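Can you read through this structure? Questions will come right after.
All protein chains but one are shown at their positions in the complex.
Lettered A and B in written order, each chain numbered from 1.
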Amino acid sequence: MDLNAFLILAAVLFCIGIYGVLARRNGVLVLMSVELMLNAVNINLIAFSAYVQDVSGQVFALFVITIAAAEVGVGLAIVMLIYRNLRSPDLDKIDQLKG
Amino acid sequence: MEWFDDWALTLAVFIPLVGMALVLLIPRAQEQAIKVTALATSVVTAAVGIGILVDFNYDKSGKLQFQADESWIDVISSRYHVGIDGIALPLLILSMLVVIGCIIYSWDHFPEPRNAKAFLALVLLLEVGMNGTFVAQDLILFFIFFEVVLLPMFFMIGVWGGPNREYASIKFFLFTLFGSALMLVGFLALFFTSKQQTFDMVQLTQFGGAGIDHTTQMLIFGGFFLGFAIKVPMFPFHTWLPDAHTEAPTVGSVLLAAILLKLGTYGFVRIALPMLPDAAKDWAPWIGLLAVIGIIYGALCCLAQTDMKRLIAFSSVAHMGFVMLGISTLTDFGINAAIFGMVAHGLITGMLFFVAGSVQERYETREMSRLGGLLTQAPKLGWILGFSAMASLGLPGLAGFWGEFPAILSAYDPSAALDGIAGSSAFTTYRTFMVIAAIGTVLAAGYLLFMLQRVAFGTPKPEFENAHVHDVHVPEWLAWAPLLVLILVLGIYPNLLFDVTDGAVTNVSTLFSG
Partner (left out) sequence: MLDYAWIIPALPAVSFFVIMFFGKRAPKHGAEIGIAAVGASFLLSCVAVVEWINRVEDATGGESHGLVALGKSIFAAGGAEHGVAPVVHTLTWWTSGGTEFGVGTTVDGLTVMMMFVVTLISLLVQIYSTAYMHDDRRYTWFFACLSLFTASMLTLVVSENLLQLLVGWELVGLCSFMLIGHWWEDRANSRAAIKAFLTTRVGDIGLMIGVIIMFFAAGTFSIVGINEYALGGEAQHSLLMFGALCLFIGIIGKSGQFPLHTWLPDAMAGPTPVSALIHAATMVVAGVYLGARVYPVLYEGFNIHDGGANFMAIIGGVTILIGALLAFVQRDIKRVLAYSTISQLGYMVMALGVGAWTAAVFHLFTHAFFKALLFLGAGSVSHSGSHHSFDMKSDMGGLRKHMPVTFATFMIGSLALAGIFPLAGFWSKDEILATAGESGFDAFVVVGLIGAVLTAAYMTRCVYLTFFGEYRGHGHPHESPRAITVPLIILSVFSVLAGFANAVPLGIHKFTEWFEPTFAFPHLVHAEFDYSLAIISVAIALVGIGIAASLWFRKEELGPFAGLTKRNALAGRGYTFLENKYYLDFLYENVIVDGIRGGVARAYYWFDQNVIDAVVKGVGRGAARAGRFAYDALDQRVVDGSINAIAAGTGEAGGAVRTVQSGRVQRYALLLFASVGVMALAVFLANVD
């Protein structure tokens, strides 16, 4: 199998994710983009795992999926709270931690 | 008395801590009980001190006595090692005495915002740090006590101080902390470069820097120097002192001048010189130079002052210059003089700050242009000011002379060990220092007498003409009497002190006699 195809897919996904994280203002979409990036990484992990015939990459991918689920859960909860407080999911409005 | 030998120093250090805990336990409303507890604590501590004085073997004053050596922090091979010899003993006793005086002095006029409980607790904590520094025989222990002192003094200036107290207290804290950070680096460097990998001061002294290459020694000494010189304070590291003194409450100024400054000079004699004798030789002429600059510079600054307390603060720079000049000669004459100078300066400048505080309390100003005629309104206070000023300007027959004159004397003939260092000109260099220091005594007479003239002589200014000024009252007498008596007694019979220090000082000076 050609490893390159997986890597290109993963890179494309990752870039889309980066774009989403940096450019979108909606908190939910940012979370989704993070999810895309994580999945791009997962693809890489699994591809390499198959390529080098080592199972640990797949184990890692499982971990990432689990953590990602948790992250989305917490993240969405935070976005919900932000929405409740600010009546908007717009991330640019949240700068209370400004130094 | 076996147990006393083992426990005396530990008691001397930690009784004030227990007393502080007790003070903190008593509710704030019961002020009388708080004051009595604090006083009792300091008196009990002093009683231990008297026990040490009685039990001390004066024939072997050069040997560490009352030693206790227990394991403490094994990981960094730091031990709880305390002990005392002829150099530390007078300073320990001085510290106990001054603390009692301070507690009595503040008996019924605590500075604003009163809060006797916190104030006295801080004084007792300060005593823990001061006593501990003088008895510690382990570098880490020494460092901890050395730093413990900072905190209470910071709060004392920052809370009970004058209008500019925040600036002064932060300056004091940061400046001295900066020095002690470098000092700690020096300690660590010494630990890692020494063969035994120990913090034990006795062992490090015996080791005497052997095997450490010269550049490293010089750098380590540099760290020590900064740490101690800032505390002394030596020119040009003195600028925290006038601010701290001006803003500090009276008791804070007294403790600062009488004891805290001595921690620096004590550090030189106890740590810097004996542990790194080779580097000390190279550093000594520079220390001597800064010392004489300090003498003249401090005196000149004094002449420009209009604030009484600030003047006394600058005079400390000048007087500690004499102490450092004595130390920099690396001779027994010089170091003996330095220790006498420390004790004398503690007594005399402490007294001057007490009087300045009392003057401020009565007139609510320290501006000398507004004062005058103190002798007509409060003759006893005026004469005590005169007495202290005379002692401070080094009048023979009072304690100040025996710090000043032998220091000048020792500069005529510095240690032979310096000969190779400053070239053949070591004698010329030090004799120049001697002459400059001698000129400093005239300037000292000048600024102290001008102060006396402006504050005590003449007639009161119109604004205070009809003021009712209370002469010295009972707590003041009680707090001051021991200091005044000691100034006189040590001045008339200096051997009381020289005899104690000489043995221990010889231990240090023999390192440089070759």
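The criterion applied here is as follows: a contact is a pair of C-beta atoms (placed from the backbone, for glycine too) under 8 Å apart; a residue touches a chain by one contact, two chains touch by 3 or more.
Note that the structure is a prediction, hence the values are computed from the model and not measured.
> If the full complex is used, which shown chains touch the chain that is missing here?
The chain that is not shown touches these displayed chains: A, B.
> Which is it among B:A68, B:L151 or B:I439 that touches the chain not included here?
Only one of B:A68, B:L151 or B:I439 touches the chain omitted from view, namely B:I439.
> Identify the residues of chain B touching the omitted chain, counting contacts across the whole complex.
Output for chain B: 171, 174-175, 236, 239, 297, 299-305, 331-333, 336-337, 373, 375-376, 390, 395-397, 401-402, 405-406, 408-409, 412-413, 434-435, 438-439, 441-443, 445-446, 449-450, 453, 456-459, 493-495, 498-499, 502, 505-506, 509.
> Take the complete complex as the reference. Which residues in chain A touch the chain that isn't displayed?
18, 21-22, 30, 91-92, 94-99
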